[in-house]
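Here the complex is missing one protein chain, while the rest keep their positions.
== subunit A ==
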């Protein structure tokens, strides 16, 4: 455990009685005293504060930083307006996804937030392919907090009223508790909320001020996972990876028209041919929301079948568990496209028994964004 990295909130987590676990090379809080279920429900009812400082924060600068990033990311970055954010991913030559990420146009630079487990590879990938035209600078002196839930706006705007003026996927530089913070109105829970990049030295004080609000509880990675699962959001390395394409993963909404065939800046990213062929002809398999009929949770790795008995495996669950807000099990996974229509019944094999699941539209819980 001793070689694990620590976030700037490590001492706070320990003081709050968090159960710390190794995650992506960091010692991270998986849950606090409330436990995963209550932490999840509290976030949907009021507000939760998450430490996501393990994630990679990267600044990309240069005259054509947005255009350069489009060589690696099949998203309209050139057309991303100042102080706006959007979702994207890096692709490989086979059209697979090497990481998913958030991109923000912060005026004189593009701010990129990537997954903790991929950040070293992502930074090397950007440096190798984009420098020297643009500079790629990892931000190592800042933590990242997420404040999520219906009370998030009231809580944050008490520190700076400008927070309330932001809409979903806006970004802004706000002074919060004396710290210069880079704030986005987004998150990974399906709730309204903010992600806040804060200087390491001021991170704990800001977290403490937010936690001092009656509506805010500290929330661990356990509830973060069940919240994003109910919201139908992909977890990199599980629901999307180098073997899944954006078309298979149901992420074509993130590839704007301008980057698709016929668009002004069509293609020009790794794997474009494969992805465009799938756009044209359809993918052989798709990521689907799956609702188990019984109460038994079906987790990652559970094999899926078309029939209650016999037949070959047709797919598998990539994320699954109990959804505290749904009050039952929820899952997502890959199934052949002919089995991906909403309402289709498939079977998961659990402890030697095949149990039915229904292909279901995601999210499992309605999104609560401030559009």
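We take it that a residue touches a chain if its C-beta (ideal position, glycine included) is under 8 Å from a C-beta of that chain, and two chains touch if they have at least 3 such contacts; residues count from 1.
The rule is simple: contacts and distances are computed from a predicted model.
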Which of "Rieske (2Fe-2S) protein", "Glycine cleavage system H protein", "DEAD/DEAH box helicase" or "Tripartite tricarboxylate transporter TctB family protein" matches, in UniProt, the chain that is not displayed: "Glycine cleavage system H protein"
Contact with the hidden chain (one of A:222, A:271, A:289 or A:348): A:222
Absent-chain contact - pick from A:276, A:305, A:322 or A:347: A:322
Of A:36, A:103, A:304 or A:340, the one touching the omitted chain in the full complex: A:36
Where the missing chain touches subunit A, by residue: 31, 35-38, 222, 226, 295-297, 299, 321-322, 324, 329, 351
